[in-house]
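Encoded as structure tokens, here's the structure I'll be asking about.
Shown here: the complex without one of its protein chains, the others still in place.
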Amino acid sequence: MARKLLILLAALFLGIVVVLPVIAIFHRAFAEGWGTYVASITDPETVSAMRLTVIATLFVLPVNLVFGVAAAWLIARYRFFGRRALLVLIELPFAVSPIVAGLCFLLIYGAYGPVGAALEGWNIQLMFNLTGIVLVSLFVTCPFVMREVLPVLMVSGEDEEKAALTLGASGWSIFRHVVLPNISWGLAYGTVLTMARAMGEFGAVSVVSGAIRGETMTLPLQIELLYNDYNATGAFAAATVLAGLALVTLALRGVLDRFGPKRRAHT
Amino acid sequence: MLAMKRTAPHILPGFSLSLGITLLFLCLIVLLPISGLLWQLGQLGPGDFIRVMGSERVLAALRVTFTAAAAATLVNGVFGLLLAWVLTRYRFPGRNVLDALVDLPFALPTAVAGIALVALYDRSGWVGSLLDSVGIQVAYTWWGIVIAMIFTSIPFAVRAIQPAIEELDPDEEAAALTLGANSWQRFRHVILRPLMPSILTGVGLSFVRSLGEFGAVIFIAGNLPYKTEIASLLILIRLDEFDYPAAAAIAGTLLGVSLLLLVAINVAQTRLQSYLRTGG
Partner (left out) sequence: MSFEAHDIHKSYEGTEVLKGVSLSVGKGEFIALLGPSGSGKTTLLNIIAGLAHADRGRLEFDGEDITRLPSGARHFGMVFQNYALFRHLTVAQNVGFGLKVMKNGPGRAEIARRVEELLEMIELPGLAHRYPAQLSGGQRQRVAMARALAIRPRLLLMDEPFSALDAQVRVSLRSSVRDLQRKAGVGAIMVTHDQSEARALADRIAVMDHGRIVKFDTPEAIGDQPLGEPAVAGS
């Protein structure tokens, strides 16, 4: 009896607080019919925002993958002074709110910041363009790959790598043939999380993008713009794309959980 | 530097390479930007800092942010525990779906969540129209901010508590039952007590997340200065006015509080755990 009540209460809470809003997005997006939806979603400005979002993500992903694997390897396999501090530093971006993160970048890499001002002399501008968007996206997604790869490395241990070493394998061979296959699930998972976050980041990107129409608008920014322009249908239509992406992310997570090797409970 | 020269060379290859990549990335992407904020704060004298932070509007924004975050955290503490309990202890059809849905707010971009919540809670929305008929308005009020914060931070509470429930010993519950404890006593002593450290973590993370939440909040908040304006938005407004020092002062305060809370959670958790182990 109590059991049923608790389950019902939990489902009700999640339904109203979490699921209903997502249903509302699709409801509003299609409220004026399929034709309006298609027109909104193929609007040139919205399409160009999607393109920019994808391009920025394509820059963020490889950098974050390389960093995430390197950092996880470093922390899992070596004992050195400052190891714990390093771990804290990697997790730090989780504690920084998006607007504060964007502001930090502006203050250092912007035209009035010490680094930005120096680069200005060489005509290099980092903020209010694609570079700025990529940089803050790297910040907000910083721990994602590392967090997924580190536990896999910890669990799999270093015996296989040592075995490869005694067999005469070079560092690259060990990585390619032993480490990479072992961490592939963690990598896949980290990639999905990074992608979802990079595509959806709003606060930090809105500080550094400059929000130039048709030029530095990512999809989340475009949604805000449309919404504030009283083009609610357009905003909700664009939102369905990102909401769909989020649902795909969750589905992938489910698939990886079911068919991938057992991972510890994630956070 | 981080590497120790005195220790023996590392056996597995790749130490210098991975250290180099990690440090380069962290310097450019994490350390330098954060030091940018500190540098700007350094430019600001203590007098200026107090002047910025003491202004009526900033204080109001901080009040709105902190009270809303506290309210959202309270709700998340209760329902986070409930969800974690139901998902770990009970097997029922649809459990996997429910479990996956907990992460939806985490996966959903905040701007999308923001307009979704408005669509639901404003006067023409499904929930909003219901509430409106009984004279309650959520959208564009302080309550709207709370709703948005609940939405974005519920996964943090659930996911922090879940592993601890998995580790609870069902035998202890059974033992309490045979000792004739009533269900409230059982809940308090055998369940709530050992879960306290993880509840604290979940609630703390959820609070920190709520403090900094921006995208989900601004659409539903109404953003009236002194009434429904959150601190993050005020930073953005100061930025648009090119008042960098003021923006940095508010941001520094927000960041400082978040970091202090995270450290406090960490310390409290360690203390609590050792207390439970020895005294429990």
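By letter and in written order, the chains are A and B; residue numbering begins at 1 in each of them.
Basically, contacts are C-beta pairs under 8 Å (C-beta built on N, C-alpha and C of every residue); 3 or more make two chains touch, one makes a residue touch a chain.
A quick note: this is a predicted structure, and the numbers were derived from the prediction, not measured.
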Where the complex has a chain not shown, which of A:N182, A:Q222 or A:T240 is the residue touching it?
A:N182
Just checking the interface: what residues of chain B touch the absent partner chain?
8-9, 11
Chain A residues touching the chain left out here are 159-160, 162-170, 173, 177-178, 181-182
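Criterion: only the chains that are shown with their structure count from here on.
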Chain centre separation (chain A, chain B; CA means) in Å
18
Per the touch rule above, chain B residues touching chain A in the complex are 2-4, 7, 10-15, 17-19, 21-22, 25-26, 29-37, 39-40, 79, 82-83, 85-87, 90, 92, 94, 96, 98, 100-105, 107-113, 115-117, 119-120, 125-127, 147, 150-151, 154, 156, 159-160, 162-163, 166, 183, 208, 211-215, 219, 232-233, 235-236, 239, 244, 247-248, 251, 254-255, 258-259, 262
In the complex formed with chain B, which residues of chain A make contact?
2-3, 6-7, 9-11, 13-14, 16-22, 24-25, 27-28, 63, 66-67, 70-71, 73-74, 77-78, 80-83, 86, 89-90, 92-93, 95-101, 103-109, 112-115, 135, 138-139, 142, 158, 161-162, 165, 170-171, 174-175, 196, 199-203, 206-207, 220-221, 223-224, 227, 232, 235-236, 239, 242-243, 246-247, 249-251, 253-254, 265-267
